[in-house]
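Note that one protein chain is taken out, while the other chains of the complex remain in position.
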């Protein structure tokens, strides 16, 4: 098997230099090899568990956190906002 | 008196009898830390100032005769992936080297309410990914029972701190064995509670469906006391359970007569060191002598747990760790050309190799075209493993296995080969996969002088039974609880 390391790295927003590609490929494959030994199981995991339902929250307002605390750890802020490199203007 | 050598329960008793103050306990703890921390390196952050301020408050309350929680005035160390308000919380990663949470994790809130005193934040494998604490960005924690050995991981700092007498109790987190394995390596007691028993709110997520916070101590009683302080439903964590836990402190007094102990053959196979198997079986024998009934059982799907675990845990991690992007908190690359470049440089420079490897793996198994072959298959196997455990528990009340295939290994022994490193988790991973509680207690010493751990596994919410059995075994042994000699 061959993994498209470049593509996966792009999805994960990681930079992998060309000279690292082979090593990364090798280590990932060694882990995936364990998986190759898994038995063939047919079926689809529905992800639903009716027996274990989730308790929902009441729609009641509680105080928000102060803005200075929300932003205290941000690398860069401006005018009460986080500052990031320019983005394309699309919602 | 060397207060640092005492258990939390003993200290609690002395505080109530007026034989010592919380401040004096801290004096002893910080003296011990000063004396041994250079060798052990269990902590990322020491919170001496806040600790003394809190101890003063507690001492005043005791002086006024207020009735306080048993943990009031007791020092505790907390793993550095549990958010502590105004105290650095790094996950031992460069990515969060400067992160100071503006809020407390629910467990921290509960401990604060009890009056427990945070002495410091403990070192760990970066983002809890590892079994040796070697992947920490900051330092290598040493095993206090043998300084050339790893303390285990990922909660290596929390286990080492307790073993070294730097704190009587601590909290860790366990995703695939990260409490039980270091407990085993460091010769202390570590409990991984049932999934949902303890709130995860404020625990920096690695694999959300497997992570669980749990206690370390040098005695079973301390572990029970800490567990009962932190467990329970939390409205901030949708996965926390409403289950009403029975009084685990009262349960400690029970015996093991008629307790059915299952010994799953699959956990005593070729990959497990002979001395480990022998120690564990000798311990089982002692429980049998106390009236427990021992039977062989089989869990044939055990072998699928490791690959299933690495798929599920990596997939969840790839998503959980995506938020570390240099925008809201933590590390941001110094130089970049645009937004994407900022993301990529920040994440590549901020994360260590093991973390990046798992993010890549997780991203791959979720990516278009591979989901069914990997993630879906792993989830189906998870179901199969959980069902098999449930069936197994029709035949027995608890299961006993080794905690780790070997005693603590030397630094660098496994770190270059991920598969070999992952295999160290073979005995503990199933418990997380099935969402069950597990406890590791010391049950002997290997030829290398390092501790061996025994793991007890129970059905969901059977913490009381596990702690009762562990307490009985502790009594048979005449106690586990010694602080490592580091002079």
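Read from first to last, the chains carry the letters A and B; within each, the first residue is number 1.
Rule of thumb we're sticking to: a contact is a pair of C-beta atoms (placed from the backbone, for glycine too) under 8 Å apart; a residue touches a chain by one contact, two chains touch by 3 or more.
Just so it is clear, contacts and distances are computed from a predicted model.
Name of the non-displayed chain as stated in its UniProt record, restricted to "Aromatic ring-hydroxylating dioxygenase subunit alpha", "Aspartyl/glutamyl-tRNA(Asn/Gln) amidotransferase subunit B", "RNA polymerase sigma factor" or "Zinc ABC transporter permease": "Aspartyl/glutamyl-tRNA(Asn/Gln) amidotransferase subunit B". From the set B:185, B:351 or B:375, the residue in touch with the chain omitted from the display is B:375, counting the whole complex. In the complete complex, the residue from B:44, B:203 or B:439 that touches the missing chain is B:203. Contact with the chain that does not appear here is found for just one residue of B:7, B:279 or B:367, B:367.
From the options B:33, B:96, B:284 or B:396, the residue with contact to the unseen chain in the full assembly is B:96.
Residue-level contact of chain A with the missing chain is found at 11, 13, 46-50, 52-54, 56-62, 64-65, 67, 70-71, 76, 78-87, 89-91. Residues of chain B that touch the chain left out of view are 81-83, 89, 91, 96, 99, 101-103, 105, 200-205, 207-209, 235-239, 315-316, 318-319, 322-325, 327-329, 339, 343, 363, 366-368, 371, 375.
Heads up, the rule we're going with is that only the chains that are shown with their structure count from here on.
In terms of their C-alpha centroids, the spacing between chain A and chain B amounts to 24 Å.
Residues 98-100, 102-103, 235, 238, 242, 304, 306-308, 310-311, 318, 322, 325-332, 336, 338-345, 347-348, 351, 356-357, 359-361, 363-364, 367, 372, 374, 376-381, 383-384, 417-419, 422 of chain B are the ones touching chain A in the complex.
Only residues 3, 5, 7-9, 11-16, 24, 27-28, 30-35, 37-39, 41, 43-45, 47, 54-55, 57, 65, 69-70, 72-76, 82, 84-87 of chain A touch chain B when the two sit together in their complex.
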